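Of the protein chains in this complex, one is absent; all others appear in place.
Chain lettering (A, B and C) follows the sequence in which the chains are written, and residue indices restart at 1 in each chain.
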Amino acid sequence: MTSPMRHQLRVGYADTDQGGIVHHSVYFRYLEQARVELLRECGIDYRSLEYDDKFALPVVDAQIKYRRPAQFDDILEIECSVGLLGRASVRFDYRILRGDDLLTEAKIMLACIELPAGKLRSLPPSVREPLKAAMQGS
Amino acid sequence: MTSPMRHQLRVGYADTDQGGIVHHSVYFRYLEQARVELLRECGIDYRSLEYDDKFALPVVDAQIKYRRPAQFDDILEIECSVGLLGRASVRFDYRILRGDDLLTEAKIMLACIELPAGKLRSLPPSVREPLKAAMQGS
Amino acid sequence: MTSPMRHQLRVGYADTDQGGIVHHSVYFRYLEQARVELLRECGIDYRSLEYDDKFALPVVDAQIKYRRPAQFDDILEIECSVGLLGRASVRFDYRILRGDDLLTEAKIMLACIELPAGKLRSLPPSVREPLKAAMQGS
Partner (left out) sequence: MTSPMRHQLRVGYADTDQGGIVHHSVYFRYLEQARVELLRECGIDYRSLEYDDKFALPVVDAQIKYRRPAQFDDILEIECSVGLLGRASVRFDYRILRGDDLLTEAKIMLACIELPAGKLRSLPPSVREPLKAAMQGS
């Protein structure tokens, strides 16, 4: 991927808090939604990873900077790219934009675990290879 | 139970929306929390129902009236009682109060299903008997 | 509107619970999202109703039947129409479908209130007229 994947969404009323802005916890839902779509674009169906292939990619570390608040009914653009690819982990890097304004930056690290046991395992080639290609822009 | 079970909770900031009140979807989380505690008081551990006994009680019908809004940091009292007890279903009836003010009334119907298949099944005696006793106040 | 407005969305991972299905509280977020889009199709911008016109349409009553569960990554179609139009209230009626399967039916009643006081007021013509037209399919 020479450029990051972009995912668009609209802020819902339920996503706001009494400060009149999107609650900081809600961005993790937005980022997850963008991540599932990036995986789909890479040919990886996250649903079947869990249901059929019996492994999962839970979040193990998150860093997020809230630069400007998003508000109800805003249309947000989420840029998502593969930042790091480890043996048993992958980090997705994000920027959330409203028009040209950068609202939020985040790095979310996922580990690869077996289901149902939860033991760490290396990323299978069916996941690693497309993510590597996405990272290298090839 | 001669009187309904009472469960107390405090409204979180994340529970509010930009209208400055608790979002209407959040009450279902409050009611569920009260329901789990009522079951516990009746000697029913909902966690082990799902994990060990392999059945579940999903919500199949809900009716709720929002009379007055709850706000951030309010202490709410949830009254919860068994309203109806069917062969394969149970209805819990609720009133949410802030001091003497009635804020919300709700009726939540749950069905009894087998896990993982999801097929309807009759309530097992270990659940039906304590709920019946709770309903009759005996 | 001769037929109900239709709004499509995809179920997020965060929307599920440990039962492997969409949590019953999450549907209210989906219905709200569809409602905001139906209003937009009718020429009503809900954001500016609150920000500029200083009134709001909070939910005062909800009835919902969960017939079949939705699951992660499902594409849902929400049908939304105006069911009742009162002097100071409006009811939206919904059906949530996955392909041809009817998953959920709901009726959500909203009241019209002044901001910031919260006093009930009649629906302004700028809202009532387009909703009436939508209801009558004209």
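We adopt the following convention: a residue touches a chain if its C-beta (ideal position, glycine included) is under 8 Å from a C-beta of that chain, and two chains touch if they have at least 3 such contacts.
Keep in mind that what you see is a predicted model, and the values were worked out from it rather than measured.
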Seminar exercise, completed: Across C:14, C:42 or C:133, the one contacting the chain not displayed is C:14
Seminar exercise, completed: Note that chain C touches the chain not displayed via residues 13-14, 16-21, 23, 25, 72
For this session: Extract the touching residues of chain A with respect to the undisplayed chain.
Result: 18-21, 24-26, 28-29, 32, 50, 56, 58-67, 69, 116, 118
Exercise. In the whole complex, what residues of chain B lie against the chain that is missing from view?
Worked result: 10, 12-14, 28-29, 32-33, 36, 45-47, 72-73
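Assume only the chains that are shown with their structure count from here on.
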Seminar exercise, completed: With centres defined as the mean of Cα atoms, the chain at greatest distance from chain A is chain B
Problem set entry | Chain centroid nearest the full-protein CA centroid | C
Problem set entry | Whole-Å gap separating chain A and chain C, where each centre is the average of the chain's CA atoms | 28
Seminar exercise, completed: Expected list for chain C, residues touching two or more other chains, is 28-29, 32
